[in-house]
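The structure under discussion appears below in the form of structure tokens.
Missing here is one protein chain; the remaining ones are kept as they sit in the complex.
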Amino acid sequence: MDFAYDETTVELQQRLLAFMDECVYPAEARFREEAESLDDRWGTPPVIEELKAEGRRRGLWNLFLPRTHEYGAGLTNLQYAPLAEITGRNPWIAPEAINCSAPDTGNMELLSLFGTEAQKERWLEPLLEGEIRSAFSMTEPEVASSDATNIATRIERDGDDYVINGRKWWTSGAMSPRCTLLIVMGVTDPDAHRYRRQSMILVPKDTPGVNIRRSTSLFGYDDGPHGGHAEIVYDNVRVPASNLLGEDGDGFRIAQERLGPGRIHHAMRAIGMAERALEMMCERTAQRSTFGRPIIEHGVVQRWISEARVRIEQVRLLVLKTAWLMDTVGNRGARIEVSAIKVAAPELATWVIDRAIQAHGGLGVAQDTLLPELYAVARILQIADGPDEVHHMAIARRESARYERVPVTN
Amino acid sequence: MDFAYDETTVELQQRLLAFMDECVYPAEARFREEAESLDDRWGTPPVIEELKAEGRRRGLWNLFLPRTHEYGAGLTNLQYAPLAEITGRNPWIAPEAINCSAPDTGNMELLSLFGTEAQKERWLEPLLEGEIRSAFSMTEPEVASSDATNIATRIERDGDDYVINGRKWWTSGAMSPRCTLLIVMGVTDPDAHRYRRQSMILVPKDTPGVNIRRSTSLFGYDDGPHGGHAEIVYDNVRVPASNLLGEDGDGFRIAQERLGPGRIHHAMRAIGMAERALEMMCERTAQRSTFGRPIIEHGVVQRWISEARVRIEQVRLLVLKTAWLMDTVGNRGARIEVSAIKVAAPELATWVIDRAIQAHGGLGVAQDTLLPELYAVARILQIADGPDEVHHMAIARRESARYERVPVTN
Amino acid sequence: MDFAYDETTVELQQRLLAFMDECVYPAEARFREEAESLDDRWGTPPVIEELKAEGRRRGLWNLFLPRTHEYGAGLTNLQYAPLAEITGRNPWIAPEAINCSAPDTGNMELLSLFGTEAQKERWLEPLLEGEIRSAFSMTEPEVASSDATNIATRIERDGDDYVINGRKWWTSGAMSPRCTLLIVMGVTDPDAHRYRRQSMILVPKDTPGVNIRRSTSLFGYDDGPHGGHAEIVYDNVRVPASNLLGEDGDGFRIAQERLGPGRIHHAMRAIGMAERALEMMCERTAQRSTFGRPIIEHGVVQRWISEARVRIEQVRLLVLKTAWLMDTVGNRGARIEVSAIKVAAPELATWVIDRAIQAHGGLGVAQDTLLPELYAVARILQIADGPDEVHHMAIARRESARYERVPVTN
Partner (left out) sequence: MDFAYDETTVELQQRLLAFMDECVYPAEARFREEAESLDDRWGTPPVIEELKAEGRRRGLWNLFLPRTHEYGAGLTNLQYAPLAEITGRNPWIAPEAINCSAPDTGNMELLSLFGTEAQKERWLEPLLEGEIRSAFSMTEPEVASSDATNIATRIERDGDDYVINGRKWWTSGAMSPRCTLLIVMGVTDPDAHRYRRQSMILVPKDTPGVNIRRSTSLFGYDDGPHGGHAEIVYDNVRVPASNLLGEDGDGFRIAQERLGPGRIHHAMRAIGMAERALEMMCERTAQRSTFGRPIIEHGVVQRWISEARVRIEQVRLLVLKTAWLMDTVGNRGARIEVSAIKVAAPELATWVIDRAIQAHGGLGVAQDTLLPELYAVARILQIADGPDEVHHMAIARRESARYERVPVTN
């Protein structure tokens, strides 16, 4: 057992921290201004492309793809985790600047694992280059998607094609003109075993019948520069059968595969968000005084700061251990730990950000700091990728599996 | 001791609930659409004026002004409280539809209590008629306003005038073209006792030197239809000395007077917000099922529902008792109870709304329900009118006042 | 609506507070010493009998029996509630000193409501006189009694007798030599509807076959002076059929009837326990200083004090309202409110006492203050009379009853 980061990690942390200091933080104001003045609400602020070029130049690019893949930086999950955390300090700019932003990371991982050569050439390569973006179309407005067996969209074989019909929403990123690929999950065989009913299929966004209706917002934020969160009606959308990802009936299995790393990346970034909020809370309260003392010395604020520190340290260690498990026993073996950090990290982040908001007073909810939008980002993580309740249930089930139940009689 | 509402209250509750059912809820969609399509982001959706006419026609108008005032509906605080609660079920429409919306209510109360006849004629009457709106300009961006003695804006006597210099923000409503009056708090005598340094003055919004810079937002919501939250630079703003509200040095005292009822109104509405959120949580979870049962029957959701109910009942009673105290021993005598509900009601409301959001999944943070904006409204109440921490401190001080302290030696 | 106590209540409060100040608090040390030096661990400290005489002399006796009964002080629940609260300030001495201590109060209420004249004469009268004590034998060690239909003890008709077989525990008070009556709940008709299977029967403690095995303790406290908490094996215990309380099959209904007032009395006393703990916290922290200030002025301690005050006020109001409901709509009509205070009051009390313990440091867990034993008393209330979880479930069910469920399909 050893709690020191290895040399590769330390070197990359320093490089990434320098990138944050020298490029990302200074670009925050410009990002906001450009986002507000774009003609296309779903367009990308030009500063992003500059930062991507710089990120790539500094050797910070596609860090997320684990060593087991043929692409990517060749890091382990354990090496990537502390880097993803750093990007969480500005989740709107930093991840994309190093081509490590959701949902593309998960999609690239799927293509890398399950894509055919043709699929990889057409979609994975431009994604790895940062030339296009992609979206993941799974959640549906009409059913409680927390139970994945509820999914109702149909993907039906018709000759050499599949025909897709259904309504999805929270297809994040799909409003962006840069997004050209949709990975859609739906039912191919309603009569199969509940975990073999679904498949995943690649749908070019410009396919006829792909009707983007609108974007849903997050606490008043539209996430415009990231392509919003599209509600899409798939109306007799026809794609060649070769667009299927993996085998027919693999949908549920692939989704599980995708969500593991996706969830850990979110958890890592959530810790970075918490660190940023804690830093802002300290900075602000050190610079204001009430009742004869700097606010940072008031007992209740001290307690917030201390609890934030103690909890951040704990969750970070659990995330790191989970990354290590994914490296050593595989995504499936680390499944319950992934559920654990999926609930622990966003809960931590929302709490720390909320306290930072409170410590900022009126400034804390306004557009002058990152805090309220950071709160929205952290809060949605308690819902996305399976609401916390589903993960708690999974953890409880594994914990209690080895205890023999009494027969129920009444 | 008697926990039954009196006849007047019951009759008005029924009338107001009918107004909600017949007019307010049906207008919610139209309000949103009109707000989005107005040319002026700070303009008022036409549906509001229709609702005001209807509210007035139904005898629901200016209910807030307590019996002790010469204007208003002649209700006690205890009678008004359950009515204000009902309006909290839609805080953007209902309060204004019956001319009971902040910050005008507080301002009308001040004018009624401290205004000269001329001031009343010019400002109070059109406010009571719902013809104009007003704003309260107290909080400053440069200092921690939670300690009111930090306020730095100057109001200096110059011959027959006062000249105002300073910067304020969170002057809610001031972006609206309907808002024509600003009540400004500032320092008239920096050498006086700390609670006698400040005064309040009436400033017509069109006075030269009133520079409205921008509006601050709330978690991404701009509160446009309510006139946003203005940041205002007062640059040598000159008004006649007769515009002073009350006496020179009365600012702190008047502010305390104003904040009492203001805080209780907010608390009442916060309970209505919590009730609405609980209702939405039940409706939604009864209509969705996961893992073979309606979500409303899952144990964790049942716990949320039960805790919400138990806590709502408690906070409502405390608010009602505080209203009764204000009626029987006066605003000053109920000061600590006002602090208690100021912290208890928004804490309750944010919690219930947050759980309702969670129970809604992705829908819960999107623009399709009131929930995320309701959350923002409840959350700011933990900051506005003195952050919770200041009120807790006041409560603790009174509680501990009767215990003799040990002399400190180290 | 009126939040002032009526004259009767105020007068009795003053009289009872005087009794606490003049008699109960001064007797605390003596009670403890006598309890420790008694030959019989389950005997009664002599000071109790003196206090009972004094309580009776002061007109403070049997206050608990509501106006609807032919016995008792003729108070309403609403009038008795604030008095019960006061006795919670020392739950080991004060309730018994005025003959208002559990489980006798509930038992007397049952006898008053359902007893035959002969039963009343034999049992109720000496109980009202404070000459004997009684116990309520319902919970069983082998089943989860939180689901009352689990109860397994059999009460079988045999000629003119009933024969009882089963094992009970947590039969509080039964270790005391003064306890001569056991009210036992068991199954008379296993084939009846689940709520008609059970009956209640009066069992003289000296009946052959009543085998008292031992007493269970509460966090290391044996509750000796109150007769402990007996585990009893009923081995072919034979009593005349006339000992049945109410009709055959009434057990569940009578239990519900009994638990309503019992729960509200516990809730009332829990508030008094919280008040006492808060008072002790303030006294202690005002008299100690660390880091250059009295502890009571440290921010975190101030927050505890403030939260305690805010929460106590709320729970008290909910208890009072519930008492008022019991008076106006009956025990059954107030059923859900009773569940609400059943969970709210002990949760409050354990929290306040826990913080008071923390504020006392090492003293807080030792035998020198009431705090640790007070904690144990409050903590068991979260388990006794149905664990909190069952009550939350009942509250959630009523709340959600009016929402129509979706049909479940998967």
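The chains carry the letters A, B and C, assigned in the order they are written, with residues numbered from 1 in each.
The definition used in the following text is that a residue touches a chain if its C-beta (ideal position, glycine included) is under 8 Å from a C-beta of that chain, and two chains touch if they have at least 3 such contacts.
Please read all numbers here as calculations on a predicted model, not as lab measurements.
Although one chain is not drawn, the whole complex shows that of C:T105, C:Q119 or C:T139 it is C:T139 that touches it.
Although one chain is not displayed, its contacts with chain A can still be listed: residues 1-6, 9, 78, 278, 282-283, 285-289, 292-294, 296-297, 299, 301-303, 305-307, 309-310, 313-315, 317-318, 320-321, 324-325, 328, 337, 340, 343-344, 391-393, 395-397, 399-400, 403-406, 408-410. Residues of chain B in touch with the missing chain: 147, 149-150, 298-303, 410. Seen across the whole complex, the unshown chain contacts chain C at 139, 141, 143-147, 150, 169-170, 216-221, 229, 288-291, 295, 298, 300-301, 357-358, 361-368, 372-373, 375-376, 379-380, 382-384, 387-390, 392.
Just so it is clear, only the chains that are shown with their structure count from here on.
Greatest Cα centroid separation from chain C: this falls to A.
The most central chain, judged by C-alpha centres against the centre of all protein C-alpha atoms, is B.
One finds 37 Å separating the Cα centroids of chain A and chain B. Chain A and chain C have Cα centroids separated by 52 Å.
With touch defined as above, residues shared between interfaces to two or more other chains in chain A number as follows: 147, 150, 298, 300-301.
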